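A single protein chain has been omitted from the complex, and every remaining protein chain is retained in its original position.
On to chain A.
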Amino acid sequence: MAVSVNEAVPASPVRDRTPPARRIGGGRGRSVLEIALLTVLAVVMLFPVLWMIETSIKENRDVYAVPAKFFDFEVTLAHYRDVFVAPGGGLSDLSVAFLNSLLVAGVSTVLATLLGVPAAWAYSRFTLKAKKDQLFFILSTRFMPPVVVVIPIFLMYRVVGLIDTPLGLILIYTAFNLPFTIWMVKGFVDEVPAEYEDAAMLDGYTRLQAFRKFTLPLLVPGIAATAVFALIFSWNEFVFAIFLTSSDSVRTAPPAIAGLIGGTTVDWGLVAASSVVFALPVLIFAYLVRRHLVAGVTLGAVRR
């Protein structure tokens, strides 16, 4: 951008003769406007995050100070200690919740990937009866928001004894991530020419060996990106978690953090600190996904 601005508006003596329309329409005028608007947008978007981080490191009295203190407050990490350590020592309820989240999100993502990748491969490679209808049906299970199905699922879970168990959450998250995984990975498999597998089968490999040895390695970036999305969904999920779990030992982080708000007093420092801890993994994962999504699968050995 900087280069084109310099080209569009040369040094001072010439600049005065530049037609006004041009200065408004393109060149520096636009770039200044762009930067200004982007700055406003960034402030609006980032202020809550900034405030959350500030609150998480303020003393309680500074949190409630009027007028609000932006810079001149004392930094404390006490809230972060409270997130992880119970008042009497040992694991806090929140750390148990974080561990539960880790377990539920991790296992459901692994399950969805293990089931979804072979399904995606099969949908991409084989001729199946009513393949498009099947794929549409699979996708359609994602049309309904969780809140619509949560009551029936609650009733079913009560009958089979899955209420308030990690397994119950793992199953429902797997079911929700599976369609997404199948659709995403199928797109990546479609990009890999089937001829690699054909050639491998003529080389002497079985169909599954051909997939594992020659197609699967090419899918790894795509599968990784898909898995991270599934992980983020499971990690962030709130509606199922709050309906289907009740005890502190099973509850995942989103309902546990929400549970901090309410009652007679709210420890905003603790809420902010646990929110920061909760947001960090998602930020890291999102950063990892970003590259894979843009790059896609790189191939090169086939002439089309």
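Structure notes:
Operating definition for what follows: a residue touches a chain if its C-beta (ideal position, glycine included) is under 8 Å from a C-beta of that chain, and two chains touch if they have at least 3 such contacts; residues count from 1.
Quick note on the criterion: contacts and distances are computed from a predicted model.
Per its UniProt record, the hidden chain corresponds to "Carbohydrate ABC transporter ATP-binding protein (CUT1 family)" from the list "RsbT antagonist protein RsbS", "Spermidine/putrescine transport system permease protein", "Glutamyl-tRNA(Gln) amidotransferase subunit A" or "Carbohydrate ABC transporter ATP-binding protein (CUT1 family)".
Of the candidate positions A:Phe188, A:Phe214, A:Phe240 or A:Phe278, contact with the unshown chain belongs to A:Phe214. The chain that is not drawn here is touched, among residues A:Val32, A:Ala65, A:Leu91 or A:Ala199, by A:Ala199. With the whole complex as reference, residues 193, 195-196, 198-207, 209, 214, 217-218, 299-304 of chain A touch the missing chain.
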